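The block underneath contains the structure these notes are about, expressed in structure tokens.
Of the protein chains in this complex, one is absent; all others appear in place.
This part shows chain A:
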Amino acid sequence: MIQDISNADFLDIINILKLQYGYDFTGYAHASIRRRISRFMTYMRLATVFDLKHRLVNDEECFDRMVQYITVNVTEMFRDPHFYRTMREQVLPKLAAYPNIKIWHAGCSTGEEVFSMAILLEEAGLLNRSRIYATDLNPVNLEKASSGILPLNNMRDYTQNYIQSGGLNDFSNYYVARYDNVLIKKELRKHITFFQHNLVTDKVFNEFHLVCCRNVLIYFNRSLQNSVLKLFHDSLAARGYLAMGIKETMKFADIHEQFETVHVQHKIYRRKE
């Protein structure tokens, strides 16, 4: 059974993470992060919040596991296939105008979304002049993503997604299967750089024609969303694109007037001049 964590305890835990480890979860949506912390306690067999605090203060490994556990890492290739179809039809043709295309995937988790984008670019003939920066807060995710290895048993679903996204090739051309895993082909991956970047504390690091940040902002509260959207705005070239998750919206953001809407359902926006 999930333990209830009092608000005071919750703030204490958040403070330890911030002061001792430099990870600031203050602006995360409380309903979900509190639940995840208490699930972590169950998983670690920690009976009380005091035990959790004690472990966190004294045991860095407990912290590493906690970060891995409380961030939501679920992802898929070509998740929301119709979003990818819109990218193919409406966004990539515009990106084609740039001699060198720069893309940022923020909150890329284990890379599935990034590999999907590389496939779209390849099929549009743009991959060779594209550079993809893919970042996440969670080092374990980044390590997995960099390996290019995915579980084989997901490939059937991903193939369906790929086809629904308008993909016309044989999907299995993009990977080699080895035992229970697949390895995404090097030719796709060599255009991608994975590295750590925390959207809460780290800054603008380049200028992009497309920023993809999907299913990350839902875990943040309004005010953190506002500051991260500002970061994206400042990271985009004029007329650069921003793609968000299907359930996320620019509607309630302070900065919404600085963006125009490219596709309402698929949550694709464009920075104004």
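Just so we're on the same page, a residue touches a chain if its C-beta (ideal position, glycine included) is under 8 Å from a C-beta of that chain, and two chains touch if they have at least 3 such contacts; residues count from 1.
Keep in mind that, in the parts below, contacts and distances are computed from a predicted model.
Trainee: Any idea which of "Sarcosine oxidase subunit delta", "Fe-S-binding domain-containing protein", "protein-glutamate methylesterase" or "Ferredoxin" UniProt assigns to the chain that's been left out?
Mentor: In UniProt, the chain excluded from the picture bears the name "protein-glutamate methylesterase".
Trainee: Touching the left-out chain: which of A:190, A:247 or A:272?
Mentor: Checking the options A:190, A:247 or A:272, the one contacting the hidden chain is A:247.
Trainee: If the hidden chain were put back, which of A:30, A:53, A:185 or A:263 would touch it?
Mentor: Reading the full complex, the residue touching the unseen chain is A:30.
Trainee: Using the touch definition from the top, which of A:217, A:231 or A:268 touches the missing chain?
Mentor: A:217
Trainee: For chain A, which residues touch the unseen chain?
Mentor: Spelled out for chain A, the touching residues are 1-2, 29-32, 35-36, 72, 74, 157, 215, 217-219, 221-222, 225, 245, 247-249, 251-252.
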